[in-house]
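Here you go, one structure.
Shown here: the complex without one of its protein chains, the others still in place.
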Amino acid sequence: MITYLEAIREAQSEALEKDPRVYIYGQDIGNFGGAFKATKNLAQRFPGRVLDSPISEDAMMGSAIGAAMQGMRPIVEMQFADFSTVGFNQIVNQAATLFWRSGVSCPITVRLPSGGTPGSGPFHSQSLEAIYAHYPGLIILTPATVEDAYSMLLEAVAIEDPVIFCEHKYLYYHLKAPSLPKEALPVGKARIARAGRDATVVTYSAMVHEALAAADELATEGWEIEVIDLRSIKPLDTDTVLASVARTGRILAVGEAWPWGGVTAEVLARVATEGFNLLDAPPMRLNSKDTPVPFHPNLWGTHRPTARTISLALRELLRA
Amino acid sequence: MITYLEAIREAQSEALEKDPRVYIYGQDIGNFGGAFKATKNLAQRFPGRVLDSPISEDAMMGSAIGAAMQGMRPIVEMQFADFSTVGFNQIVNQAATLFWRSGVSCPITVRLPSGGTPGSGPFHSQSLEAIYAHYPGLIILTPATVEDAYSMLLEAVAIEDPVIFCEHKYLYYHLKAPSLPKEALPVGKARIARAGRDATVVTYSAMVHEALAAADELATEGWEIEVIDLRSIKPLDTDTVLASVARTGRILAVGEAWPWGGVTAEVLARVATEGFNLLDAPPMRLNSKDTPVPFHPNLWGTHRPTARTISLALRELLRA
Amino acid sequence: MTGMLPLSEAPYAAGRTSDFSETYRRAYRWMLLARVAEEKIASLYRGGKITGGVFVGRGQEAISVATGIALRDGDIFAPLIRDQAGRLAFGESLLDFTLTYLGARSGPMRGRDGNVHRGRPKEGLLPMISHLGAMGSVVNGMLLAHRFQGKKHTVGAVSLGDGATSTGAFHEFINQAAVEKLPLVLVITNNQFAYSTPTNRQFVCADLVDKAIGYGVTGHSVDGTDLAACLQTIGGAVQTARDGGGPQFVVATSLRLAGHGEHDDSHYIPPQLKETHLGRDCLSVAEEHILSQKWADATTVEAWHRDSHTQVEEAVAHSLREAAPDPAREDWCALSSRHLQEGPELHPPLKY
Partner (left out) sequence: MTGMLPLSEAPYAAGRTSDFSETYRRAYRWMLLARVAEEKIASLYRGGKITGGVFVGRGQEAISVATGIALRDGDIFAPLIRDQAGRLAFGESLLDFTLTYLGARSGPMRGRDGNVHRGRPKEGLLPMISHLGAMGSVVNGMLLAHRFQGKKHTVGAVSLGDGATSTGAFHEFINQAAVEKLPLVLVITNNQFAYSTPTNRQFVCADLVDKAIGYGVTGHSVDGTDLAACLQTIGGAVQTARDGGGPQFVVATSLRLAGHGEHDDSHYIPPQLKETHLGRDCLSVAEEHILSQKWADATTVEAWHRDSHTQVEEAVAHSLREAAPDPAREDWCALSSRHLQEGPELHPPLKY
């Protein structure tokens, strides 16, 4: 069995192996192997290509952009997604505008260990995918499975544009798969994680598993819930979402991030504008609460959506 | 006649006059009076209370937060909204979380000269309201009128929480009013800028004027378009929007910012979830294009929505 | 019992006694209490009783306590993750520490934030955010407010690690303090590592204190394993800032005698380094100094140890009895202006 974290390590190892342009840059990622061990042994196996950076997120990002412009394929590990706010300017103003302004592409991959785990608190739990998705010029990947963590990271490195790779910390050790995939859906295609005909849940990352658990629960009551794993939230595969809604007539969008302008807002805005006539009931959304992510597990468990609250929302949606 | 910019200066002058806790901090805002002259003469009239900062947006924001914690009411002027990305961390992680974490409030006002003008290019034109609105703990004001620029800025200074004040540079000199208001709607209430019964345009800031022009144009064809000026995008006055849609049955959300997760997404997600049955036609949205803001006026005029493209969208909405 | 003790009433308050041995003894006792308290939490962590990370100040208590003890009511202190000794000396109650680590609703952060992320800003103790370097400009702003408000002779102390000197935030805040001539005391603890990263990946200047001249502020170097030196140098820097001498830039050297957090075995720290002067345990050094100077006898020191253990056991026992936060009683409101809070309407109106 291979974990989500191991899949990320494996993808990086393979990228280093196959492509001499790849190098990795981040805090404590060298001999130490990273705060989460996502680069364990890579510095040893690929000497000089897994570099410890100073605690300088702005310079980390800027230098990756420069190296990419000169033909390298840098992977930058942020120690936590939350710390990318101090490298923010380079990502959204330098990397994201470079191709459009100058015609020179910027193939960097920024790994953001994202999302909540119990006891991580307001500054080690954030889900910033919507923040980055708002800016033109970035691609935002949000793998929910071991297979996608692996194949999408490899694809991220191959893409000519800046990729924000939101890997979910809650899945690092929890999630296991028997083996790594040989092929995968391309970036930009959503996946039907579970087929159903009564309602569609559209979600991504760790929430896919909460949604699947909710679907299991509702299955015992006779409901067939379709669960869509967006995989990438920018580009967002509106077609697959609409096709599902065409079948079910009902949609619940679920996201772990804050509500205002998050993935759920974007999904529902698209469904409402482009698939209005497919809907048999008002669409619904479920997000975290609109406060910082709490430290205490009791609070954390209520702050984010869970299988339980998703089930409750679905029952309401099915009644509507 | 008083301009939008003068209204901002007047509000600051009044805040300094009436409240000894108020001071202003920013680049070139002292004797020079600011890049846009929003603080002209204020340093002279209020010695020691209008301070030139170094080019250190992170420290500018951090120090304002500290001063607010100690009972002051700082107003921070960013030279351009676009530069707030380097003060971002202090805004979204320090200011926005302080009250929730510690119970101590953080009454700062951050003035962001926002939005596009011809020839300003990718880094002096941005509309970042959706970025800040995604974070809990911030209030985002987007005045569209001279009156609101004045009264909402005064209210921003009075509010106990961090306020992101998105003032639109395009309106600075263009927009004029005969006098300053004595009273105003409270923050959180949208305004019906023009009443109508055939369709609702929900928008804010400079786009209110484009929408009004579009409504004028459609009026010559016999259509009565209601235009809602949101005034504050967080909190967002869903009730007023829904009441309007209840009357018109049709909604077009318009924003100058980038599409993904912007105000238009949030507005339509709310209308779709809470006002689904009020809709007689699929809702529509219109945003800038999903690229950086172009420098050249020819491109800029096409990048953002205008009265012309709003009219075209409305005709389509009315046909639906 | 929770919250801050007025410094004058704090059991080992430094006061402004001219008796150096008295200050030294008090400082030692805060260090000892911090050490015992952190060891207790670390052992609870190993027993699976703590949620989240545990970060300790082992090996740098002398630097931390010297900072905390030099401050007074009205001053400001922005501690970091290894500043338990300084926090106590500044007046943080042991209960704030245990309640927070044990996730009690009655702790100062009410379960919303945890472990080292606690403070009482109204009493001058700032609750750190995680982003390194970010607290410095906040202290600048508080000192600026004091200036506006005519409060004189207050000081703000900011704690920082060697690694944090690589952040842009560090640069901006020390420069801002210099330009504004604020009474800021920056205490950099160079404990040779930032997590696993040795200092040669953070900076290559010959000596960190060489940075001071580039900001136009006064630099000080001190042996962080030597409590007397710390009290004198940091205490002196605080006094200079208080007297209008502008920002003070203190670099104290030590070695981190623990993992980055308790999850980390710090295998990357070369054992030879631990054998050097840097690797001395400042707490034992201070204890030996007290005994050798006959500032206290062995029985007294022994009693101090017992007293620290008793205090810690009581605080932990009390905290373990406290209720955990209850999500149903949480107001989920990030704004002080409650009527402006958004939220519930974005969720489906669940009936549960």
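First chain written, first letter: the chains are A, B and C, and each begins at residue 1.
Convention: contacts are C-beta pairs under 8 Å (C-beta built on N, C-alpha and C of every residue); 3 or more make two chains touch, one makes a residue touch a chain.
All values reported here derive from a predicted model rather than from experimental measurement.
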Report task. Could you tell me which of B:Asp28, B:Glu160 or B:Glu217 touches the chain that is not displayed? Result -> B:Asp28
Query raised in the report: Which listed residue (C:Ala27, C:Met142, C:Ala169 or C:Leu340) would be found touching the missing chain in the intact complex?
Result: C:Ala169
Report task. Could you list which residues of chain A touch the chain missing from the display? Result -> 23, 53-54, 56, 58-72, 74, 89-90, 93-94, 96-102, 104-106, 136-137, 139, 159-161, 187-188, 234-236, 238, 270, 273-274
Report summary line: Residue list for chain C contacting the dropped chain reads 166-172, 175, 178-179, 181, 200-206, 210-216
Report task. Would you write out the residues of chain B that touch the absent chain, in ascending order? Result -> 27-28, 31-32, 35, 52-58, 80, 82-83, 85-86, 118-124, 252, 259-260, 284-287, 289-292, 294-299, 301-303, 309, 312-313, 316-317
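One rule holds for everything that comes next: only the chains that are shown with their structure count from here on.
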Report task. Please name the chain that ends up farthest from chain B once chain centres are defined by their CA atoms averaged. Result -> C
Query raised in the report: Could you name the chain whose CA centroid falls nearest to the centroid of all protein CA atoms?
Result: A
Report summary line: Rounded to the nearest Å, the gap separating the Cα centres of chain A and chain C is 35
Report summary line: CA centroids of chain A and chain B: separation to the nearest Å works out as 30
Requested in this report: Give the residues of chain A that touch two or more other chains, as numbers and ranges in rising order.
Outcome: 58, 82, 85-86, 122-123, 260, 284-285, 289-292
Report task. For chain C, jot down the residues that touch at least 2 other chains. Result -> 109, 112-113, 117, 129-131, 168-169, 333-334, 341-342, 346, 348
